[in-house]
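Of the protein chains in this complex, all but one are displayed in their positions.
Now for chain A:
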Amino acid sequence: MTFYEIVRFALRGLSANKLRSALTMLGILIGVAAVILLVAVGNGSAKAISDRIEALGTNTITVMSTGRGGSTSTAITKEMADALADPVLAPDVRSVSPVVSAAATVTYEGTDHDVNSFVGTTPGWFTASNTPVGRGAAFTADDEAQGRRVVVIGSTVAEELFPGVDPIDQQVTVGGALFTVVGVLDEKSSTGFQDANDTAIAPLTAVRQVLTGYGSLTSILVEAAAPDQVDAVQSQVSAILNQKMSVADGSTTTPYRIQNASQLLETQTETADTFTTLLGAVAAISLLVGGIGITNIMLVTVTERTREIGIRKALGAPRRTILTQFLIEATLLSVLGGALGVAAALIGSSFEIVGVKPVIVPSSVGLALGVSIAIGLFFGGLPAGRAARLRPIDALRYE
């Protein structure tokens, strides 16, 4: 009997038991698709996080105070920010943006809106923090120097206060003072808990005058000339700050903290990897459950199939032919089911799932396919192998 004929026998065997074949395939399909999709969702959210951090700009560092404000010894001041813009001591710094920020209520014609972070800074902040202005324009260095009350608002603020109205050149009230809207920020994707678009940016001088007063800064955003100079910038900034805040040489504690976007990226990526692993574990369990389902279906039919094997042996089928036929059946089922599962996962990954765009991990495809095929072969092949070794009459009597 030729191999081709055995394949035809296997196909006939599958089509003779359509429901069982379909159920087995469905089990494998769901298992494979679940693994691939869940891992893709985990991977997708990890990617979204790192994209967002990269959007913050990986060539910047942020200097923040470790104190809780008030105490003068830990405060970061405007003078320190000015000292950082020093072409001799800090040659790799491109720009320095002092930042103050506070929650504020913005009012326009009787409509109130609470802005999470009302930021006061210098014009260089827009490029350094990778926050382009969509409509209108950013304020200028001159606005900042003159302390003009102008403001650039985030898209959420624009939608809340100016539904159907062009916000440019409108006047809003913040902290009892009138600010003129000069621009609206481009919409930013926000996957975190805070709405990145619920913000407003105004000149540092104006914000200090109206909202925060002339105390310490919230942070200083320092931009390096190139991404690979971030580390150099960090040590130059530390040196200047240590001197300014009179930190002793070799002291392990500093009154300030430097946040490095690429370091942040690393820790966030680690967290995201843990998340992906967790989802992968859930997916693996679903594959296992799918596998148990397959096993169940196959065991239920073992009696019938064992009898069939008995008949085939009685009619003169050698053990090898029977084994080949049943292994081909099991292989076809699991390979087909697996392939359909991959297809389902590919289709599913083109949609957003719980706000995350899934990104397929190639190795998860291989793993899911491998495991499902192994399960199919093992549980399809094992009973067949055992039955093929029985004497025909014992196989026929099997119950």
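The rule is simple: a residue touches a chain if its C-beta (ideal position, glycine included) is under 8 Å from a C-beta of that chain, and two chains touch if they have at least 3 such contacts; residues count from 1.
The rule we apply is simple: contacts and distances are computed from a predicted model.
Trainee: Missing chain, UniProt name, options "Dihydroorotase", "NADH-quinone oxidoreductase subunit NuoE", "Ferredoxin" or "ABC transporter ATP-binding protein": which is it?
Mentor: "ABC transporter ATP-binding protein"
Trainee: Would you mind spotting which of A:A10, A:A40 or A:A317 touches the chain that isn't drawn?
Mentor: The one listed residue touching the chain not shown is A:A317.
Trainee: Among A:V7, A:V302 or A:L396, exactly one should touch the missing chain; which is it?
Mentor: A:L396
Trainee: Identify the residues of chain A touching the omitted chain, counting contacts across the whole complex.
Mentor: Residue positions of chain A that touch the missing chain: 1-2, 5, 9, 12, 16-17, 304, 307-308, 310-321, 391-394, 396.
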